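Got a structure for you, questions after.
For this depiction, one protein chain was excluded, whereas all remaining protein chains were kept in their positions.
Per-chain residue numbering starts at 1, and chain names A and B are given in the order in which the chains are listed.
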């Protein structure tokens, strides 16, 4: 039939573009497609990885001819193309998308249509990058909290960016869940009690205090903004997983996940 | 030389300030030509600056309740002024609820267009705000530089699609490329194209319709495209600056030479010329 190794159709291109925007903190992304759906991965500084998962069910039509299809693409260009008819079209109208990829060395083709106007895009693809393997599996999770995103949005928007790190404390005892920054202005702590209405799940087995480069975590604010819930997990080495549950306009659920390495050069002196 | 005018009607005032805002978005400085019946805002950029030109024409009667002018001489009853349209836009910005706006040519310390705004206040008398906009008076020997451009001998003339759609397409394309190819045929089809090392994008519009010009080339093949590559920023500026929703918008393409846009809104017409890139 079709000469394409990947072919997908989507009634509303915004379902894809808004998720991709949640991981858009670097120009380049690696796309990985299997029969289950599409994963778009962005990395920075060998320390942070963001993944947007778009399950096959989100698409009206999703066909992969090989076991998996991988290519690297300029994410900024892809986003400009996906939103060629604007980021917020009139109510009742939406941009339909057909996306095709012929295989290694070929461009990604996009056919977008809105109100009878058709746009055809050919975006060059590149050799996929070797991706980081965080080896973060649920069996190794030490502490886990699920919060309503509302409770974290403001906190992240107001993070003291003069602080180099964001320190996360998770503990079965007080302060339970604490976010701290140590900036020019002094320190700031944000404490969430375990019985707060924002807290959906609280499974903390041991007290852990880890620091993460604030500049690396800041981009996750984009995912946080779209999400309704966020799951915060750490493993024994202090690796952090932030999982954002995002509900699109049609009520479908997608996930964006950020992994972050702990900041290695912790100086104990500043604990307070 | 004398000029004084007055707007009382709020709808006229808002319409006028939308026109001025559009002009201000398109030109840093421009020429205001006043005649007994019309106002013109004219920009004729030198080729070195990209060679864009603009010609905006409005009937004074549709905006002003009073309009008196007296040119340099009876046989040349016109006034040409150079001004920064942004100043005029700013003066009108806080005049949205005005009881009346008067515009007057004055010459106290320097030639100025004085915009006097009468605003309602809590006190017994109205609040008056005046804005003195410095203007340069253009001498008659230079008037010839500001003659109405003639409609070029185009290959294809076509109605534009919904400007909002065109604007968002051009805005995205601007992120990807510096120039854009605009092409159209006599079958009501128009394409916007960009192409770079990374990406090529083409947006196809159809069923746009072609205006019935009497002089248009009858023997031209309906399907054959006329195209021009232009500076994408200039096109984006035109589309982004639109505050007046035109009732009719069209463009004339002279292959590889120039694209001529005409936007009509009842009593206002705006013509904009973007030369093709080499």
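Details
Convention: a residue touches a chain if its C-beta (ideal position, glycine included) is under 8 Å from a C-beta of that chain, and two chains touch if they have at least 3 such contacts.
Assume contacts and distances are computed from a predicted model.
Candidate names were "Cytoplasmic tRNA 2-thiolation protein 1", "SKP1-like protein", "Ribosomal RNA-processing protein 41" or "Cell cycle checkpoint control protein RAD9A", and the UniProt protein name of the unshown chain is "Cell cycle checkpoint control protein RAD9A". In the complete assembly, the contact with the undisplayed chain comes from A:195, out of A:67, A:133, A:195 or A:264.
Of the candidate positions B:90, B:104, B:204 or B:257, contact with the unshown chain belongs to B:90.
For the chain missing from the display, the contacting residue among B:73, B:110 or B:162 is B:110, taking the whole complex into account. Seen from chain A, the chain kept out of the figure touches residues 151, 154, 157-158, 160, 162, 183-193, 195-198, 272. Counting over the whole complex, chain B has residues 84, 87, 90-91, 94, 109-110, 112, 121-125, 127-134 touching the chain that is not drawn.
FYI, only the chains that are shown with their structure count from here on.
One simple way to say how far apart two chains are is to compare their mean CA positions; for chain A and chain B this gives 44 Å.
Those residues of chain A that touch chain B in the complex are listed here as 74, 76-77, 80-81, 83-86, 114-124. Only residues 161-162, 164-165, 168-169, 172-173, 175-176, 197-207 of chain B touch chain A when the two sit together in their complex.
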